[in-house]
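Worksheet: one structure, shown below.
Then we have chain A:
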Amino acid sequence: MGWLTLLVFSPIVGIVLLLLVPSTQAKLQKRIAVICSILPLIMSIIVYQQFHSGADLSIRVPWISFGQYPFSFFVEYELGVSGFSLVLLLLTAVLMIVSMVTATMQIKKGWKQYALLTLLLEIGILGVFASQNLILFFIFFELTLVPMFLLIGKWGGMEKERAAYSYLLYNGIGSAILLIVIIVLFANVGSTNYEAIANASLSTELSMGLLISLLIAFGVKLPIVPLHTWMVRVHVQAPPALVMIHAGVLLKIGAYGLMQFGIGFFPASFQDIAPVVAILGLVNLLYGACIAFVQKELRSLFAYSSISHMGIVLLGIAAMNEAGLQGAMFQTISHGLIAALVFFLIGVVKEKTETTYITRLGGLSRTMPLTAGVLLAVGLASLGLPGMSGFVSEFMTFLGIFESMPVIAAIGTIGIILTAAYILRAVMDITFGKEVLAQQGIADLQGKEWIPVSIMLGLILLIGVFPTSLTHSIQTSVEAIVLRIGG
Partner candidate 1 sequence: MDMETLLAYDWGIMAPEFTIVIIATLLSLLDLFLPHSFHRKWLSVFAGVGILVAFVFTLSQLGQEADMILYDTYRLDLFATSFKLLLLIGAGLVLGLSASYHRKREQGEFYYLLLTALLGAMMMASSADLITLFVGLELLSISSYILAGIDKQSLKSNESAMKYVINGGMATAITLFGFSYLYGLTGSTQLTTISEILPSLIRTPAQGLLIMAFIMTFVGLAFKISTVPFHMWTPDVYEGAPIPVTAFLSVVSKAAGFIILLRVFLTLFGTLEGLRLNETFMQSMALWIGVLAALTMILGNILALRQHNMKRLFAYSSVAHAGYLLVPVVALSTLTLENIWFYLLVYMFMTVGGLAIIYVLYEKHGTLDLEMFSGLYKRSPALAILMTIFILSLAGIPGTAGFIGKLNIILGALSTDPAPIVLVSIMIAATVLSYVFYFGILVQIYFRSNPFQVTIKVPIVMKTTLWICAIAIIGLGILPNLALDFYHHYVDLINVTEMLWMRG
Partner candidate 2 sequence: MTVHAFLLLAAALFALGLFGALTKRNTVIVLICIELMLNAVNLNLVAFSKFGVNPAITGQIFSLFSITVAAAEAAVGLAILIALYRNKATVQVEDMNEMKG
């Protein structure tokens, strides 16, 4: 079976156990869900160990065959990891624990179903990062669709159903395009194995067409302006515990896909459209920042902030050199942690003060000093303060993009200032602003709430101070991609 299979399907343990527990025993359910969400982390740590000790983790089992000889098409069940996907697996496992802990505090009704769906979602996400076969990738990719739809639609805010539909349709279209790309590749190459496709020779026009389609498909997920409106809606409407996963890892599938498939499969064509990607990244970066600057509501502000940060990922990818790619990967992970922490805090604040409007949250540092402090810290991480993960990624990304496209890079640096502007504006107005929060006796961060905070903040600092902890794993991926680019 292999460790990877065990890892990907380890959430099933939780699902089964939860199903066995009668729905009356809420406390037991919560305990089981949290404990079971640790299982994937253990598995992924084992996988991490194995990977770095040089063990061959990949599995390949025949699975589906279409057509008969000599016109047959085979799909294998193939799992494997690269350095980057390994880190993403770890990130998923960590964020899932954190999100589950958060959910135990913030999800009130229908807890069991929530946990079941989240665990199902986790299988999808883990599978996406672990698969080495496009069909398998797609199946896992789509597997996230239904749980997300139900989670948003059932546990979301006022406009939850609209948000759920927006999610469904945008992602549906995105994955539809992806599916076409996959099957065109399948039909042309005869296999959907990553390596086989990467080594296949396709005509220039075909690979350009496929690449552009891929860009759109993953552009929805990432998201790339103007395909982003769904994501803002989801960020605002979905329960914060879910947004932690959504912003933390689900959106990262877009970045992963662009790097793994976009550059991995079509390096030459990507070289040709790299300027376009860079401009898209620039637009994302600046547009997101500008809009974030005038938002009045925390969740939409950080939604636009995510868009802006994904712009940096795009810039890194467009750089097509070691520094840029490594920066993009770093940013992917760093933003995953930061966004998750931000939305955890928003969840806490929303839970306790029942509002997320910046103007109504003034003076938070009086009522909830610790929350305010952590919010400030994560805000600083988000604006790329050295010592935190955001800086390393921004630095490397700009290092990369300056080499290949200095002008775009120079314009992009405006984003750094804008980011600081909107983050400070929001954080300062909230934590230090005019004291609007009249309610006394609002509890600050306490007890269990420190678990998510300390895990995520710890990781953000760890990556910021010792970036080698990540480069260690990521570099193999970067090198593999750079090798394909031929640089």
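For anyone wondering why these and not others, all candidates are chains of the complex that A comes from, given by their letters.
Quick note on the criterion: a residue touches a chain if its C-beta (ideal position, glycine included) is under 8 Å from a C-beta of that chain, and two chains touch if they have at least 3 such contacts; residues count from 1.
Everything numeric in this text was worked out from a predicted model, so none of it was measured.
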Touching chain, any copy counted, for chain A within the complex - options 1 or 2: 1
Residue numbers on chain A that touch candidate 1, as the complex places them: 63-68, 71, 73, 135, 138-143, 145-146, 149-150, 153-154, 160-161, 164-165, 168-169, 172-173, 176-177, 179-180, 183-184, 186-187
